[in-house]
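Have a look at the structure below before the remarks.
Excluded from the complex is one protein chain; the other protein chains are retained at their positions.
Labels A and B are assigned to the chains in the order they are written; within every chain, residues are numbered from 1.
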Amino acid sequence: MDGLALLFAATLNAGTVLGFAGLGLLLNERAGIVNLGAEGIMLVAAIAGFAATVHTGNDWVGLSAGVAAGGFLAGIFGVLVIWLNTNQFATGLALSLFGAGVSAFLGIQYVQEKLPERMQWTVPWLSDLPWLGAAVFRQHPLVYGAIALAFALTWWFDHSRSGLILRAVGDAPASAHALGFPVRWIRFAAVIAGGALCGLAGAYLSIVYTPLWVEGMVAGKGWIALALTTFASWRPGRILLGAYVFGGVTMLQFYLQGEGIEVPIQFLSMMPYLATILVLVIISRNAAWVRSHMPASLGEPFTPGA
Amino acid sequence: MLRLEARPQPSSIMTILSPVLALVMTIGIGFFFFLVLGKDPLRGLQLFLIEPIKNGAALGELSIKATPLLLIALGLAICYRANVWNIGAEGQFVLGALGGGWVALQAGADLAWMGRGIVLAILVAGVLSGMFWAGVPALLRDRFSANEVLVSLMLVYIAELLLSYLVFGPWKDPMGYNFPQTITFPAVARIPRLIEGVRANIGLLIAGFVVIACWVFQFRTFRGFQLLVAGLAPAAARYAGFSSRAALWTPLLLSGGLAGLAGALEVAGPVGQLTPYIPVGYGFAAIIVAYVGRLHPVGIVFAAVLMSMFYIGGELAQSRLGLPKSLTGVFQGILLFTLLGCDTLIHYRIRRPLRIQRMASPPLGATGAP
Partner (left out) sequence: MISTSKRSIVRLVSVSALAAIAALGGCGKKEEPKPAAAPAPVAAEAPKPEPLKIAFAYIGPVGDGGWTFAHDNGRKAVEKEFGDKVVTSFVEKVPESADAERVMRDLASQGNKLIFGTTFGYMEPMLKVAADLKDVKFEHATGYKQAENLRTYDSRTYEGAYMAGVIAGKMTKTNTIGVVGSIPIPEVIRNINSFTLGAQSVNPKIKTKVVWVFEWFNPPKETEAAQSLINGGADVLMQNTDSPAVLQTAGKNKKFAFGWDSDMTAYSPEAHLASAVINWGPYYVKATRDALEGKWTGNSAVWWGVKEDAIDIVSISDKVPAETKESIEKIKTGLKDGSFSIWKGPILGQDGKEVLKKDEVADDKFMSSINFYVKGVEGKIPTGK
């Protein structure tokens, strides 16, 4: 049983990176914007955070640097896509490419750097509980932060005025505009906030998860996060669950290998993607379901007065 | 503060000038980069812009890089013009490599009767496999209205995992010391070269032919016209009786087939076997090529050459100037960013702010504009 508890704990940790990125992309997509540049944002945030931690010795400074870097890059993306109405997909891809190159370039002198010795975070008293203690209460504070954020966003989208405005902007920008809301500024804010969360994910990866900098270390998690929003049908709680599923698949592979169970790992790795397609098919079949889930203006540019 | 004012119609000068302007800006930024890095900027620019095209051998290498980009981008352009967002060309490329590779693997005794004809079979298999992979998002959007961007993107991962499974498992070279790779394809199954001693192969000729075919299709056939209209004004297209179903399947199958062709050419050409390293990102880079090429076959040719020059230049900058390889991605990204920025000038004019109060009052509801 102990093995399972540890598997659970590892899954929570692995899923946190995807969780933050997924929630960030969710913010974007709820406002109607698809950001294919998540991978690039995460990479730049990872090196920014790592470098900041190397120089200041303080994790939280590093994490903040990652958040700032993410927000900044997302801001550039936002200017292009919202104010200059460039194609969202092409711009996002450019950001991914650019982010990969810039992060590798900036990271060259940090490749052999190490961070101060990592500590094991534990929740006092709760971490001594049998099974649950090992499974849940020996995590970095941000793991709980991600869970809290998911709850907060669920509440915010459904019950707060600003959350509903954001959803209106994503579902029917023209109507929101007619009602007098500054659609483009709201979208811009969503893009920056989303980018900041992606940045947090990237920085968490390079500071907490694998305290190293290596070129390309995000290794596709940005793209997986994009799948997450669809897989979760745009609900924050499901995004986090999906993040644990996607993140957990790798840990599950190793667990099964360790137990001697023979499954071709590639097929195991395919499961999350197949599942995403399945979910997409299911929710898209019914137009009403689609309306109630997917932001209607997703991917489309908005020009006031158009 | 400068203002952006919408033009009454898209500027045709800017449509051509914009990429040129973007390139100039990228070169300028590159110049600055090299200076900051302490390298001779002229030499750096020469490595990116001149070396890759300076002689026959270099052009041969360029064609190896440019051919897949060109083929995939041509297909994607047709898709994007029809408002079908195929983001999964990388996956279709991999499937084409798998299909073509499978045929090549059979080239031993069983298919000896085909002789050189097996190359044709390889290419056809590549096209069909790519089409099959693109058919999935087409089907799912047709039957279930599932968004093709996400489906095609997911299929990229699945394709890569499929390749990994086959190359680590059933298709592994039994004499290969358990390394994850297939046998090297027999000589009869390799794509014939154009000239002795140069790596360029007939893929280049095929690409040239496809360029012409695409141009004819897009601008001279009725079906191509239908796709254009379907992309620009879907309601009008439906009203005119153009099948929206055809407007979905045709571009997807075409672009999937072309991406698959590129995959088969790559695997039976310069690489000569299946390895886990087949997917190198051509499917994604081609999206940028399609854009820089203004979604037009002629423009795409230039764009593909340009992107390939960036790739090769980046390698050369590494071995000759000691510059890091990551610069390639940086330059490509900057090129696209500047292009996207300059593209705004196609639809908008830059104007100084007005000092006089406008006579006409702004239309109702325009409060959204800052």
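Keep in mind that, in the parts below, a residue touches a chain if its C-beta (ideal position, glycine included) is under 8 Å from a C-beta of that chain, and two chains touch if they have at least 3 such contacts.
What you see is a predicted model; the values in this text were computed from it and never measured.
Engineer: Among B:P270, B:G283 or B:G333, choose the residue that contacts the chain missing from this document, as touch is defined above.
Structural biologist: B:P270
Engineer: Looking at the whole complex, which of A:L7, A:I76 or A:L241 touches the chain that is not displayed?
Structural biologist: A:L7
Engineer: If the hidden chain were put back, which of B:S129, B:S164 or B:T250 would touch it?
Structural biologist: Of all options in B:S129, B:S164 or B:T250, contact with the hidden chain holds for B:S164.
Engineer: What residue numbers in subunit A mark contact with the hidden partner chain?
Structural biologist: Listed in rising order, the touching residues are 3, 6-7, 10, 14, 108, 111-112, 114, 117-118, 120, 205, 209-212, 214-215, 217, 219, 250-251, 254-255, 257-260, 262, 264-265.
Engineer: Of the residues in subunit B, which ones touch the absent chain?
Structural biologist: 12-13, 16-17, 20, 23-24, 40, 42-43, 45-47, 49-50, 54, 57, 61, 64, 164-165, 168-170, 172, 177-181, 184, 197, 199, 266, 269-273, 275, 277-278, 280, 312, 315-316, 318-320, 322, 325
In this text, only the chains that are shown with their structure count from here on.
Engineer: Indicate the whole-number Å distance between the mean C-alpha point of subunit A and the mean C-alpha point of subunit B.
Structural biologist: So the centre of subunit A lies 27 Å away from the centre of subunit B.
Engineer: Give the list of subunit B residues in touch with subunit A in this complex.
Structural biologist: Those in contact with subunit A are residues 4, 85, 87, 140, 144-147, 149-151, 153-155, 157-158, 161-162, 164-165, 168-169, 284-285, 287-288, 291, 324-334, 336-337, 340-341, 343-344, 347-348, 363, 365-370.
Engineer: Which bits of subunit A are touching subunit B when the two form their complex?
Structural biologist: 34, 36, 40, 76, 80, 84-87, 89-91, 93-105, 108, 177-178, 180-185, 215, 220, 223, 226-227, 230, 264, 266-267, 269-270, 273-274, 276-277, 280-281, 284-285, 287, 290, 294, 298-299, 304-305
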